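Heads up, one of the protein chains got dropped from this complex, but the rest are sitting where they should.
Entry: chain A
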Amino acid sequence: MAEKRTPQLDELEKGQWPSFVTEIKKAAVKNEASKELLHLLERSYEEKRGHWKHGGIVGVKGYGGGVIGRYSDLPEDYPNLAAFHTVRVNSPSGWFYNTKSLRTICDIWEKRGSGLMNFHGATGDAILLGTTTDQLQPIFDELSEEGFDLGGSGSDLRSPSCCVGPGRCEHACYDTLEACYNITNQYQDELHRPMWPYKFKFKFSGCANDCTASIARSDCAVIGTWRDSIIIDQEAVKAYVAEGLNIQAVVCDRCPTNALKFNAETQELSVIAEECTRCMHCINRMPKAITPGKERGATILLGGKSTIVQSAFMGWVIVPFMKMEAEDDFQEFKDLVERIWEWWDENGKTRERIGETIYRLGMTNFLTSVGLPAVPQMVYRPRANPYVFWPEDEIKK
């Protein structure tokens, strides 16, 4: 293909932030498709529109998901982009890698793909960006030979992801890395072979700081918490005072429930444990002096999703506290999600996220069907209208 100029994209090689254009150009040196991608993108910048055709169903043997098919709408002009598919590779928990693993992916991708990647996609997969249909099976064969597997796509369990958890965080209330790994392995079938009304995402955060944004970005958010009291180390509190921290203003006055009392005279900090909502503010401000309690587990929230169709939902509480123990293989959690999936599979309409299904059919219906007790922690406040449904068996005949 004739050399073409890319004046608009060249502009994006300037400036201090690392440039994706520089990255595409690096790949373009070794790969024709990447070179054409640069020119196609320049054309998109001129015309202010994308040039990818709608959809495209491709995959690998044995799986129904993991590959996103993509075709350029200008195959005559950009023959090497006629097919430019994406492969999703399930990443290790917490996105920890040794360099050997990363180099292995690079070697396979150099041989069989464009050389461009996303580290990572928003759901957490390592994204191999751009290859042809005939390369898909060999790529998967070679990846799997090296111990990798594909991630999810379509109406299936998408690749779960988790925060750094006990790997490197003093706040972690359960082992997010192990939970993510264990549960991903348990539900390989659900992940690789789409069979549901729509997609379903898990995200595991170790505490209410929610570093994976699970409450907004997963259908089922597992957020670490504790059931007893925060633990306060009074010596460390005094050290913060000595450092000049204004505990009253910065910590106590910002506690959402007024649960913290600071005695300026004795320099002691105390908490009314039953008033604390475990929001993490005081712990974030004074990590050396305050830690989560001892009786740890997680809150399970359901329904988080983005805009389409009914508006964005944040996940809401369905289980205020559940133990998340690797020793018992996360059994209680797995039992619950299997009941939830069964109900959703039965009741969900095509392309209806579980949050929308519950919204349509009602929490009462959902809770009864999956066998969860209604508790006040599930709502901000009770209903204001009196339009209550009564089941017939609760009415005198």
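One rule holds for everything that comes next: a contact is a pair of C-beta atoms (placed from the backbone, for glycine too) under 8 Å apart; a residue touches a chain by one contact, two chains touch by 3 or more; residues count from 1.
Just so it is clear, contacts and distances are computed from a predicted model.
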(request) Consult the UniProt record of the chain that does not appear here and report its protein name from "Sulfite reductase, dissimilatory-type subunit beta", "Dihydroorotate dehydrogenase B (NAD(+)), electron transfer subunit", "Na(+)/H(+) antiporter subunit B" or "Phenylacetate-CoA oxygenase subunit PaaI". (result) "Sulfite reductase, dissimilatory-type subunit beta"
(request) For the chain that's not shown, point to the residue among A:Asn80, A:Ser93 or A:Ser229 touching it. (result) A:Ser93
(request) With the full complex in mind, choose from A:Val58, A:Val250, A:Leu361 or A:Met378 the residue touching the hidden chain. (result) A:Val250
(message) Touch as defined at the start, partner being the missing chain; which of A:Ser144, A:Gln234 or A:Thr266 qualifies?
(response) A:Ser144
(request) Sort through A:Gly65, A:Pro166 or A:Gly355 and give me the one touching the missing partner chain. (result) A:Pro166
(request) By the contact definition given up top, give the residues of chain A that touch the hidden chain. (result) 8-9, 11-12, 14-21, 23-24, 26-27, 34, 37, 41, 44-45, 47-55, 60-63, 70, 84, 86, 90-103, 105-106, 109-110, 115-120, 122, 129-130, 137, 140-141, 143-145, 147-149, 159, 161, 163-164, 166-170, 172, 175, 177, 180-181, 184-185, 188-189, 192, 208-217, 250, 254-256, 277-281, 284-285, 287-288, 306-312, 314, 349-351
